[in-house]
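Right, subunit A next:
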Amino acid sequence: MLERYVTAASTYAHWIDYQFLLIAVLVGFWLILAEAVMFWLIFKFRAKDGRPTQYITGEEPHQTRWITIPHLVVILCDIVIIVPAILVWYNIKQVLPPADETVRVIAQQWAWSFQQAGPDGVMDTADDIRTVGELHVKVNTTYHFELMSRDVVHSFAVPAFRLKQDALPGRTITGWFRPNRVGTYDIQCTQMCGIGHALMAGRIIVETPQAHAAWLLRNSSPGVAGQQTPPAAAMDAAMAMAEVRQ
Partner candidate 1 sequence: MSATAKPIANTRSATGIPTARLITWWVIASEIVIFGGLLASYVMHRIGHPEWAESASHTLTWAGAFNTFVLLTSSLCAVLAHKAADAHDGPRAAKLLRLTSLGGLIFLCVKAYEWTIDIREGFVLSSGGFWSFYYTLAGLHGLHVLAGMIIMLIVAADAAKNQELQRVECIGLYWHFVDIVWIFLFPLLYIAR
Partner candidate 2 sequence: MSTDVQHAEPGIFRKYFFSTDHKMIAMQYLFTGMAMALIGGFFAYVFRMQLGFPNQYVPGYGIVTPGKYNALVTMHGSIMIFWVAMPVLIAAFGNFLIPLMVGCDDMAFPRINRFSYQIFLLSAVVLLSSFLVTGGPFGGAWTAYPPLSASAAFNLTPIGATLWLLAVVLEFVAFLLGGINFTVTTMNSRAPGMKMYDIPLVVWMIVLASIIFMASVGPLVAGAVMLLFDQTMSTGFYDPTRGGDPLLWQHLFWFFGHPEVYVVLLPAMGIVADVIAVFARKKIFGYKTVLYTTWAVGFLSFVVWAHHQFVAGIDPRMANIFSVTTLLISVPITEMVFLYIATLYGGSIHLDTPLLWALAFIAEFMIGGVTGIFLGSSGTDIYLHDTYFVIAHFHYTFVPIAIIAVYAGLTFWYPKMFGRMLNETLGKIHFWGTVIPFNVIFIPLFITGTAGDQRRVYSYAQFAEQSRPALQHLRTTSTIALLVMLSFQFVFLFNFVWSLRKGKSAGANPWRSNTLEWTVPSPPPHGNFAELPTVYRGPYEYGLPGRADDFFPQNVPD
């Protein structure tokens, strides 16, 4: 259902979509039913001359039955919803499948910077690749991300992956994703992080293994990409100062 509005490019996107569909069906049914009953009652019992009001306390069992029975069904629906909901959560947030690759995601006002292992496949070595605003990943590869923030609370969100996790200064939060469709997707910051919030955009580029390898080689020589200050951030900072002055 969600896929009509936003592409699904990671393995767990569909889990969330199905959960969404399940809830939509169940609560949709109840919503329509309840609204229908309500409007029918409004029509059926509209004021008519010579039809007196019935005196109903709603406390005798044969009356409360009309509430309790549908109500028990609602509770049943709640259970039907909550169990898969927790399963989805458990598999996305609580347990991490073994990682093929790891990437470090650092949020700051107002840019995303990424650090991943170079050709040697080891983090924190000379040939690490640091990029700003652009994350290159291999398709069908399980990535762990280590999320941290330099200043305020940000939120690392990739709608196409159905991925969202706040980045808290001081904390390191680990999560995972496994892209399964080649393409370029948006990275959003979904937590108010100051006046540059709307410009804190990034791209995540899912590539075929070959393309990814080529990209690695192009950037592996130490300190090519991303050492220069991120253009977006610089622009925002300038704008911020302008705002303060005015």
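Assume contacts are C-beta pairs under 8 Å (C-beta built on N, C-alpha and C of every residue); 3 or more make two chains touch, one makes a residue touch a chain; residues count from 1.
With respect to how the candidates were assembled, all candidates are chains of the complex that A comes from, given by their letters.
All of these numbers come straight from a predicted model, not from anything done at the bench.
Asks: Pick the candidate that touches subunit A in this complex from 1 or 2.
Replies: Touching partner of subunit A: 2.
Asks: Can you tell me which positions in subunit A touch candidate 2 when the two form their complex?
Replies: My answer: residues 2, 5-6, 15-16, 19-20, 23-24, 27-28, 30-31, 34-35, 37-38, 41-42, 45-48, 51-59, 63-64, 66-67, 70-71, 74-75, 78, 81-82, 84-90, 92-94, 109, 151-153, 155, 157, 159-160, 162-171, 173, 184-186, 188-201, 239-240, 243-244.
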